[in-house]
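A protein chain is absent from this complex, but the other protein chains hold their places.
Labels run A and B following the written order; every chain starts at residue 1.
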Amino acid sequence: MRHGMLRIATVLGLVGLATMWNPAPVGAADEVRIGVVSPMTGPTAKFGQAQKNALTMAADDVNAAGGIKSLGGAKIKLVFGDTRGEADTGVTETERLITREKVHALIGAFQSGVGFPSSAMAERHQVPWLTFGTFDKITERGFKYVFRAHANDTIKARTLIEGLVALGKRASPPIGSAVILAENTEWGKSVSDKQRGFLERAGVKVHFVENYPYAAPDLTSLIVKAKGVKPDLVVADSYLGDALLITRQMHEQELRPVAYAAGGGGHVQPDFLKNMAKLSDGILAATMWDAAVGKAVPWIAKENERHVAKFGAPFTEDSAGYYQAFQIIVDALERAKTTSARELRDAIAATSITDVNHKVMFLPYKALRFDDTGQNPFATAMVVQIQGGKFRLLYPESIAEPDARVVWPYLATTR
Amino acid sequence: MTRLSASVGLALLSIVGAALVPVATRALIGDDDYWLQVLIWVMFFAYLSAAWNLIGGFGGQYSIGHAGLLGIGAYTSSLLYVHAGVSPWLGMLAGGCLAAVVGGAIGYPCFRLRGAFFSLVTIAFAEMLRVGTELTDSLFGLPINGVRGFLLPVAGSRPADFQFVGKRGYYYVMLGLLVIILTVGWLVKRSRLGYYLAAIRDDEDAAAALGVHPARAKLLAMVLSSFFTAVGGTFYAQLIGFITPTRTMSLDFSVQMVVMPVLGGIGTVLGPLWGALVLVPIGEVTRALWGGSLQGVHLIIYGALLMLVILKWPQGIDPWLRGLVARRRETPVAAQPALADAPVVAARASPDGGEALLRVDGLSRSFGGAVGVRDLAFEVAPGEVVGIIGANGAGKTTVFNLITGALAADGGDVWFAGRRLGRETPDARSRLGIARTFQIVRPFIGLTALENVMVAALPRAASVAEARREAGRWLAFAGLAHRAGVIASGLSTGERKRLELARALATRPRLLLLDEVTGGVDQRSLPGLVRLMQGIRAEGLTLLVIEHNLRVVTALADRLVVLHLGEKIREGPPQAVVTDPAVVDVYVGATVARG
Partner (left out) sequence: MRGLAQAVTSGLLIGAVYGLIALGLNIVFGTMRVVNFAQGTLLMAGMFMTYWLWELGGVHPYISPLVTAPLLFGLGFAVQHLFVSPLLARERAREPMSVLLLTLGLALVLENVALLFFSADFKTVTTDVSMQTFKIAGLIVSVPRLVGLGAMVATSLVLYLFFMHTDLGRAVRATGQDREVARLMGINDFRIYGVAYGLSAAMMGIAAAVLVPFFYIHPGVGTSFLLKAFVIVVLGGLGSMPGAALGGLLVGVIEGAVALWVQAAVAQIVLFAVFVAILFVRPAGLLGVERR
């Protein structure tokens, strides 16, 4: 009997050891550890992969150039945490990165639904968290350690609608009414609410907003319903699969609005262009970053070319955002001259950059500063249009491609 | 008793050990919340799996929608806390009760059906609840934020509000919950309900034929399981502080609750714990090692393990672990000594005077055009032994199924003890006093011989202990006392037949239907079985016997009924019937042709 208990104890002990067996988190003294919270597996894994690529390139650059100079050339080590796109896993991974991997700062978490609770964990442990994720409320909780340099849902929706109005002004026919088709997710719901508000403020009648079920096999009825109200503008906030389906079914049901716009998501992914060819011509979309910005800002184009050479694909909207977050941390480290959380946090909060050629301006704004909530009030989004299978950057004018002209109405080239 | 106290001792030791873990880790590796968090996840999934196991493992009803119940718990306590200031400790119970009602409501209609229906309904339920919650921004005027999720305010350290700083508080709460659910599982397993569920899981028809009310047992298990699952939901909400329908009620979650107990040992008390102890760390380790490069590896491992376990070790790893504890232990339950007081099988005096105990009149049943039984009529007097003979496909077993209520008749009546049977289910008819054996023996293969008979004795016994004594007597009567502690799957065919007889007798029937008792039995065991049947007959029990072996049946029966293609072609004293040329033609002719 006693023998048996010993054996059980051994088994339990081994299981325990297996759990502990994550490589021991002995951070070298001259090493800065940055935690990355991303979906590395699961249905959104490809985004995590792109984010990893961008960060790996950025970290290699810094390390090759001699590390963080104010820290005696300390090297940067990226530590990845896999959320699988699930909120609870994201929270656990954040905690693991903080308590086991002893990271000095965090970037995450792509999906707002994951980043929202995960960033609260970072706040609880007082480790700086650079957000990628657009959900407004992430930075509206009175947190001290959570920052967002890029646009939130409100800014993104505002840019899209302002861009539409500005671009439509010089074209005809005008936009008088709209429908919004948004996926029934936390992002779709949040962004469609904002879009409705800005559209109505711009004097456009919004017939209806529908939050359709994500990844449905068929959306014809939704399109038929939209067709019934004859909207001038269709706004879609969709993940890639649904974006493909909606675009095809609009074509099938002969729903051809004057303008077809997208809040971001699937419509601005390279895969969308690859798969949609002709039907995508003239779609306007809000994005936070597109390679076309390189036309106006040369260093970004160079950076993107290197990325293409290295990984065979350009930066994506989100991987660019992760890249920017990384550069903000690097900049703050140089100024803080320490990895102590408190001082690093203060250095990030004190970020103030207006030089477009600074690396933090990979998403170019008038300025990069953080307000009391941790949001960058100067952040803007961009409006791109798909023309001939490519994204052309049209708005805002300050960074628009000099030779780009708006195609109006939707599918004008093939009508 | 020593075994019991040893188990309790081991359990207490483990609990104390587990309680000391946070203290030990603090001493060894400093404050390491990640470590605790992983242990919390292990215990949390062990807890959920154990809750699922009450219905899924013990009862064999595989729910694939338990995440819905988890969601009910999470949302109920969170809404009560945020909008009404009710402490989540109370909300936890409220959520549990609500889930118990909901679980019962979805379970009840399914439990009259079989197999996959329940699994499908639970999926549908969870999906409906998920989509419904995603679409609902406010409930009774209270904001729940639909798909955007519900955030619990962080109140810092407020144990009364189920909030703790750091992981230790959550760790101890979860440990407590885990101890509770494992204790509940342990108690259920040794209770009346536990035996019923085990029998239903192995063979629902056979259990019903012994008077077990399958729907009621499953319903009770589902209600318990739902309650505890929802309690886990409250814990989840408090731990994460943020709940969304998309995640909390996801199919993924439901599937995880199935995988772990199956791996650990489905239907065992500790199996869920073993499953979680293996799978949660696998998830963590693969994520830490390959999370960045190989996608979904842990899910491949989960799936492959699930398949492997089902194929190779259907009992999971629990028996293996037990083997580590007591490799050399003898058969666990001591054989019951044969009792001197041989049981009285039947009340000889019939309360119904000279009236027939069983009367069948105009009974018909067809199967999609093919005739099973047509316009059949016969009687069985109290104390009489009637044999039914006929070629294969003559409708003999169908007659039994119609009498026991396993099949509904298209037309005609069955009268039993002066009462016309209508919609009574097999278990109800068993309680009236109709017992049966099956042509292909159907022991509950997961239970010991003794436990098999206990299931039959329990519906009439005042306590589990009494049923155990009673069962011991019947086993002895059937000549199986020395095999009492053997798991039924280890019995020979002849022993299984005896077991079935003991089981049927333990229901204290007034009428016993024997379906081919000698069928498939080797020549050596035959005489013993015949002696046993004669013993039953000698006790004066009324018997209706289907028997292929004409020698056996003519010796046993007072009267024979001959069926051919569902119709009665002859009835009378055995010798007269078996020499009737028409019977010989039909019966022997078919037998010769067959083989």
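Rule of thumb we're sticking to: a contact is a pair of C-beta atoms (placed from the backbone, for glycine too) under 8 Å apart; a residue touches a chain by one contact, two chains touch by 3 or more.
Everything numeric in this text was worked out from a predicted model, so none of it was measured.
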Checklist line | Contacting the left-out chain in the complete assembly, out of B:72, B:98, B:262 or B:536 | finding: B:262
Next item on the list: Consider the whole complex, including the chain that is not shown, and state which of B:45, B:58, B:81 or B:125 touches that chain.
Entry: B:125
Item checked: Hidden-chain contact residue, picked from the options B:134, B:161, B:470 or B:495 -> B:134
Checklist line | Candidates B:101, B:139, B:304 or B:576 - the one touching the absent chain | finding: B:304
Check: Since one chain has been left out of the picture, which residues of chain B touch it in the full complex?
Finding: 60, 62, 64, 106, 109-110, 113-117, 119-121, 123-125, 127-128, 131-132, 134-135, 202-203, 251, 255, 258-259, 262, 294-297, 299-300, 302-307, 310-311, 314, 367-368, 392, 407, 440, 442
Item checked: Residue ranges of chain A at the interface with the undisplayed chain -> 41-46, 49, 184, 210-213, 215-222, 224-225, 227-228, 240-241, 244-245, 248, 251-254, 271, 275-277, 279
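Criterion: only the chains that are shown with their structure count from here on.
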Next item on the list: In the complex, go through chain A and note every residue touching chain B.
Entry: 1, 4-5, 7-8, 11-12, 15, 18-23, 40-42, 45, 48, 52, 80-82, 84, 86-88, 91-93, 95-96, 98-100, 113, 116-117, 120, 124, 184-186, 188-190, 211, 213
Margin query: For the complex, give me every residue of chain B touching chain A.
Written below: 6, 10, 13, 31-35, 37-39, 41-42, 131, 134-135, 146-149, 151, 154, 236, 240-242, 244, 246-247, 252, 277-278, 281, 284-285, 287-288, 291-299, 321, 324-327
